[in-house]
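I have placed the structure first, in the form of structure tokens, so that the comments after it can refer back to it.
Missing here: one protein chain of the complex. Every other protein chain is in place.
Note that the chains are named A and B in the order they appear, and that numbering of residues resets to 1 at the start of each chain.
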């Protein structure tokens, strides 16, 4: 499986490539009236309005400094996009390498944890992200 | 026979026949001896029977056959009694319920009970059991959509063709609703080693699994639970298909042809640096795009006829059950409006019509209800009016004060028009039987919320002793609407023009203050001023020589919304935001302007409601 690791605050998270549609390097973020703090705005992406989630804010870190990188998720997630602090190079792993998290992982936002070249990487649970946004958006 | 293939066609056609049947029955109610109508009704029942039998919908066929038999007797007799009309209407209702069962993929409900209530001595099932073969065991159709996830082995040399074969295979399992990657992405080789298919299955999971396991390229087959947003996703699938005449499609194809020609002209002109040619081409292009926009809108348009005929049925039933003589006048059933809007209109209009019968004629036992639709430029107006008792403004004044909706001072100054709009306030009219208008407002808050959600307005007018009219002002289309662009603290936003009463510039001298509230004189009343910056919790603006004001109606009251700048009007294509973002208060969708700027549609109602809750 191929993973895209990225930095949020002082942590490294990753997503499976299959869940990602595109990376927007220099996005133009449009503000969104009365948006909850976890939503940093929206981008125009191939003619569609795609809301952008402030992932650091959602995970309890400070909002990105300077211009964030934006990861547009695959279509069945809405689509929506995640703003992250910085991207890291892709890594390829054997499927068996990353196991679904169980007792070892306490963070609900993390699907599993693994070590890669001395870095601890958390595989982000997108279902958690969707549920967390729902909680902040729905009246 | 591959029934699935014909099911949608069957559903669309029977829906038309069913609608025709209830329309004819309602006409027969007034003219029970019109044999043309009886003949027509007989033919409708006959068509439904034939189609249902071919499709092996046994219960539908049986019921339609029975109605056909009964109508044959009426035909010979040359008249239909009012008891028979009610029986037939109930039969049409049951056919509609069966239609619903089929469209939802459920098993048909049984019609036995209904047939027995009709005429027990006539054996009803003898001919049908010969005509319609018994349903085979195991032919049941599962209703719930299911996700099938197929992962290919990493050794597969060419993933795209394999996924294409698998996607086609999945269409043997049932109706494929969606897939990731999409068919188009597969054909363009934009694939990974995974295929996720959402389908309405005809087979069990074990059967599907067994068939997929025959592909050695497939490493893993699973049936994942849909993501958390699926509830919202289903809502979107609701209106999946549209019937389009081939004529209309041909027009679209011709337009596409012209667009292609124009593209070549433009490319040519560009190559030769021929400015005049470019200019002509762009002119042509904008004409074609305008035309295309118009044609595509047409595809989404449906007439109000079906909805109106359903409403006349409701009036008929209510009048009968309350023993009132009510005449229904219908006008403008041919007015066309966006299909999505019609869907949202069903419940509010049923509610309004019920209110008119129940409360408009509480003191009378006969009267006229008029159901009217007309077009006013790019808006459609739908009105339900009665010539009943009307609403007494003094009673509303009293209740408004009792319930604390208006202060004593406001009660004195408020105009009757604004007073009537208060009926739409949640909880305005509770089950208070003493007031004499009880029930009139029950559910009107729901009507108002539903209409405003699609960018419309509800206007109420009444004259005691003469009647009440409720008018819905609606946009023609949900997708493309006219908006007023405004700016607040550097943020551009749009307000649907249907929500705007007027946009004006006023001078600060025109502002009055009443306590803490700033007011401005508009037409013949004072309306409160609200600052958009304040509502959006933006920073305070600087003082200016003139104030830009959008006069609109929120929560049943006219207000003046103070904005930084009025930019102008524009037609825009509105996109809904992906769930759950569409639930965020304040934002009712967005649009991308020609310059690439994303502008959101302001939803004042939900913002003010939220502010109310916070206070």
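Note that contacts are C-beta pairs under 8 Å (C-beta built on N, C-alpha and C of every residue); 3 or more make two chains touch, one makes a residue touch a chain.
Assume contacts and distances are computed from a predicted model.
Student: Refer to UniProt and select, among "Monovalent cation/H(+) antiporter subunit G", "Acyltransferase family protein", "Membrane protein" or "Response regulator", the name of the complex member that is left out.
Tutor: Matching the unshown chain against "Monovalent cation/H(+) antiporter subunit G", "Acyltransferase family protein", "Membrane protein" or "Response regulator" yields "Response regulator".
Student: Taking the complete complex into account, which shown chains does the hidden chain touch?
Tutor: Answer for the hidden chain's contacts among shown chains: B.
Student: Can you work out which residue in B:164, B:252 or B:608 touches the chain that's missing from view?
Tutor: B:164
Student: Decide which residue listed in B:45, B:186, B:199 or B:451 touches the omitted chain of the complex.
Tutor: Missing-chain contact among the listed residues: B:186.
Student: Looking at the whole complex, which of B:215, B:417 or B:526 touches the chain that is not displayed?
Tutor: B:215
Student: I need the residue numbers on chain B that touch the omitted chain, in ascending order.
Tutor: Within chain B, the residues touching the omitted chain are 157-158, 160-161, 164-165, 168, 172, 186-187, 189, 211, 214-216.
By definition in this document, only the chains that are shown with their structure count from here on.
Student: Express in whole angstrom the distance between the two chain centres, defined as the mean CA positions of chain A and chain B.
Tutor: Measuring from centre to centre gives 35 Å for this pair.
Student: For the complex, which residues does chain A have touching chain B?
Tutor: Within the complex, chain A touches chain B at residues 17-18, 28, 30-36, 39, 42-44, 47-51, 74-80, 126-127, 130-131, 133-134, 137-139.
Student: Which of the residues in chain B end up touching chain A in this complex?
Tutor: Per the touch definition, chain B meets chain A at residues 178, 180, 182, 192, 194, 196, 227-229, 491, 493, 535-537, 575, 577-581, 583-587, 590-592, 596-600, 602, 606-607, 610.
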